[in-house]
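Quick one: this structure, given as structure tokens, is what I'll be asking you about.
Just one protein chain is left out here, and the rest sit where they should.
For clarity, chains are labelled A and B in written order, and residue numbers in each chain start from 1.
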Amino acid sequence: MGYNQSQKLKSWKDIPPAGLILSPGNSRENKTGSWSNKKPFFDDKKCTQCQLCVNACPEAAINSGKDKKISVNPDYCKGCAACVEACPRKAIKLN
Amino acid sequence: MLAQTGAQAAAEAMRQIDPDVVPVYPITPQTPIVESFSKIVADGLVNSEMIHVESEHSAMSAAVGAQAAGARAVTASSSAGLALMFEVLGVASGMRLPILMNIANRALSSPINIHCDHSDSMGVRDSGWIQIYSENAQEVYDHNFLALKLAEKVSLPAMVMQDGFITSHSLENLEILTDEQVKQFIGRYKPQYPLLNIEKPVTMGAIQLPDYFFETKRQQIQAMSQAREQYDAVAQELSKLTGRSYPKIETHNLENAQAIIVVLNSTAGTALAAMRKLKNEFREKVGLIKIRLFLPFPQEEFREIIKKAVGENLKTIAVLDRAVSLGSDAPIAKEIKNALFDLSNKPQVYSYIFGLGGREIFEKDIKKVYLDLISKKTDHQVKYIGLRQ
Partner (left out) sequence: MPEKEINNSPELTPGHRTCAGCPAPVIVRAVLESSDDPVVVAAATGCLEVTTTIYPQTSWNVPFIHSAFENAAATIAGVETAFQVLKNKKEKIKLEQGEGVFEKQFGFDLANKINFIVFGGDGGTYDIGLQSLSGALERGHNFLYVCYDNQGYMNTGGQRSSASPKGADTSTTPPGKFSTGKTQFRKNLMEIVAAHDIPYAAQASPHNLADLRSKAKKAFSIRGPKFINVLSPCPTVWKFPPGQSSEIAKLAVQTRFWPIYEIENHRLKLNWEPPEFTPVEEFLKTQKRFSHLFKTDQGKKEIQKIQQKIDLEWEKLKQ
């Protein structure tokens, strides 16, 4: 997290000027999956791969794999259950 | 040689700079700058796009957006407009964007007053902008290039001041450089991290918590120091083109001077005339210091100049401020006293307030100050020139 990085900083000279962040999308380092123990489980039998859950996830943590199998990336899932609500087949359960 | 007002001189300098984006909002007495430039744009003399924003806050915000995008942005304001954009002045400086702004000094409200005093630019001293003050239209013109080049060298924004109405609306002689000379001097703006670079996306204006904020500020402090160091080289380069000189602190007749007046902007011209007449009339040793670079304040230079003068004959300094810092010493007086603190032999420093809300100051007033200094008819109480006491 940010605090670990800031401890590594030795001097004010070692960061870019003006508070610029030059690594786009580096918030990926922050694994928000630690916010919740609850993660969704997908019932393959009910799932029709409609992708509504993929779009509904605020963390972009639900992926549609090569074989169109839906899975969650536990590194980022905050356990909010938006995917559970979004699924029209009730194929997702939060545990 | 042209006949131009200070406002027109600023617009002419802007024409030759040919900034990419010019977001402006009118306010007396800066309006002629904006109007003159609008005519320049309408006649197709520049590639600039003007944005006629709906407030000064938006003017500076648009300037921030444009400069962050990777373009050159220039704007102008005064008084309440400058006060309104105060929040964004800090943003521009913190984001290290070398925006150029022309200020036609005008009193801050309340009471509302459209005439000249320095409460507006002095009021924003802590915002992190380089401040250069101009005595006349020629200096306004020259300083625009000086400020822009210095600003881009250290990545800090800069403002060029002129007295509202007194300089901005008075017709004077103006010697201009050729367009080519200006282009060569200011060069092309090459942004280090342009927002419009899609290949290398940057995030600007992130929130910094206590674990990083201090370091970013320290960088800004360093940039201001660098502005002080790099100023002379830029000024000398401009001198070669114009034949005029731009010392941070301009001195007149300091050799063996017993009494010195310190002042900036147009009153320096009045004071110079008064000083010369006094020299002829009374053979008194009186001198004048005109401050050109006010921020970053050239403490060391000032100390050295005064140290030398004290070693000769200097006994007293009168600092003439056209602004008050309510609850404390006047802005320039405070800087002077602070700069001289470490000198073992100090002259007496007396603070004078004049010209608030456009109250006129005449040569005879300056003459009286000199005479008071010489005859030691002064004390450490703040004096007011031209006030009905």
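In this text, contacts are C-beta pairs under 8 Å (C-beta built on N, C-alpha and C of every residue); 3 or more make two chains touch, one makes a residue touch a chain.
Bear in mind that the values here come from a model prediction, so they are computed numbers and not experimental data.
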{"item": "Contacting the left-out chain in the complete assembly, out of B:Asn113, B:Gln208, B:Ser239 or B:Gln348", "value": "B:Gln208"}
{"item": "Per the touch definition above, residue among B:Met1, B:Ala42 or B:Ile198 touching the missing chain", "value": "B:Ile198"}
{"item": "Those residues of chain B which, in the complete complex, touch the missing chain", "value": "20-21, 23, 47-49, 51-55, 57-59, 61-71, 73, 87-88, 91, 95, 188, 190-192, 194-209, 212"}
{"item": "Residues of chain A in contact with the chain not shown", "value": "2, 5-6, 15, 19, 21, 23-32, 35-36, 55-61, 73, 75-76, 78-86, 94"}
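What we mean here is this: only the chains that are shown with their structure count from here on.
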{"item": "Chain centre separation in whole Å, for chain B relative to chain A (CA means)", "value": "51"}
{"item": "Complex contact set, residues of chain A against chain B", "value": "2-3, 6, 9, 11-13, 15-22, 24"}
{"item": "Touching residues (chain side chain B, partner chain A) in the complex", "value": "94-97, 155, 193, 200-206, 208-209, 211-212, 214-216, 218-219, 222-223"}
